[in-house]
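Below is one structure, written out as structure tokens; comments come after it.
Note that one protein chain is taken out, while the other chains of the complex remain in position.
And then chain A:
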Amino acid sequence: MEKTADPTVSAARYARRRALPRRLPVLTTLCGLLLLAGCAGDAPSALNPGGAGATRVAGLWWLLFWISVAVFAEVMALLVWALVFRRGNARVRHGQPLRFVTIAGAGLPFVILVAVYGVGLRDLAALGDGPGPDAPTVEVTGHKWWWEVRYQGASGATANEIHIPVGERVKVRLRTDDVLHSFWVPQLMPKTDLIAGETRETWLRAERAGSYRGQCAEYCGTQHAHMAFLVVAQPRTDFDAWLARLDAPAREPRTDAERRGQQAFVQGTCAACHAVRGTGAAGRVGPDLSNVGSRWSLGAGAVPNDAGHLGGWIANTQTVKPGNAMPPQPVDAAQLPDLIAYLRSLE
């Protein structure tokens, strides 16, 4: 407990408190290191861009980052100066350095902000500079909680996976079937919201082949966490081949198990909600499953796409992704392996 109410404390205690100014620079250095260390890793990082839009924004970020570091250093220097030299016996000065406050607090920031605003405006214009009318167009519809993907000029559909040709600007037309969602591929393009009752447009351009993770960024309810997708950038010929397969009927079953699985699928409850091209199943409520075997995940990024997870998913999706629209299925144990075999064969 304090002994006196007098806020001036003894010289010895002041000396001990000198530790503070030495601690502050350590703290800031640490923060900087954390930031740099973070650039590595396998995250779908906006700082590791793979496409034109995200590259622009990453450039803007580094500009802003270094300006912030410089200004922060200035503020910290003033603070440390005050802590080191303005304690103990420091004589209080009663001036009103209005010029200092105006220049450091308003003048300099104004100049910096106007310049940065100019750069920001240029980058905004660049992001708005979409592809021409002949560009390939993919139509993406947001659902609670998955992405329906269709291509203009193609009849087939897929889900949670968007294929694009490398090095080309692809137009993305965004709609939502229910609530708001937001389309975000950090390594390729900033967000565009999907607005109920309206259509929005954005575009993607990947500079190198590969897979880029995207995710819904606007809170959309119970399973907002599991509404991821993948953008697969591939050479033009591979893309064309992929797109051609999207129009063709799904692969026919080859084994007896697959055939039994197909029969169970088409005649059972599955077909009420799901479609498989070239069969009687034409449901539009859930994702089109014509190429489900080749997809990177189940449940829009909820679990890996392998036989075990698929079985669990069919039996009861609610344990995997609680709240999604697919009720637990009354599949009998004998049918389940056949269904798994059939769905795994759809590539």
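Heads up, the rule we're going with is that contacts are C-beta pairs under 8 Å (C-beta built on N, C-alpha and C of every residue); 3 or more make two chains touch, one makes a residue touch a chain; residues count from 1.
Methods note: contacts and distances are computed from a predicted model.
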Exercise. Looking only at the UniProt record of the hidden chain, which name from "Cytochrome c oxidase subunit 1", "4Fe-4S dicluster domain-containing protein", "Raffinose/stachyose/melibiose transport system permease protein" or "Monosaccharide ABC transporter membrane protein (CUT2 family)" is the right one?
Worked result: "Cytochrome c oxidase subunit 1"
Seminar exercise, completed: Only one of A:154, A:179 or A:336 touches the unshown chain, namely A:179
For this session: Consider the whole complex, including the chain that is not shown, and state which of A:195, A:209, A:243 or A:266 touches that chain.
Result: A:195
For this session: Mind listing the chain A residues that contact the chain we can't see here?
Result: 1-2, 5, 7-9, 14, 17, 20, 24, 27, 31, 34-35, 38, 41-47, 54, 56-57, 60-61, 64, 68, 71-72, 75-76, 78-79, 81-83, 86-88, 90-98, 100-102, 104-106, 109-110, 113, 116-117, 119-121, 123-128, 144, 178-180, 182, 184, 186-187, 190-193, 195-198, 200-201, 213, 215-225, 228, 301, 322-323
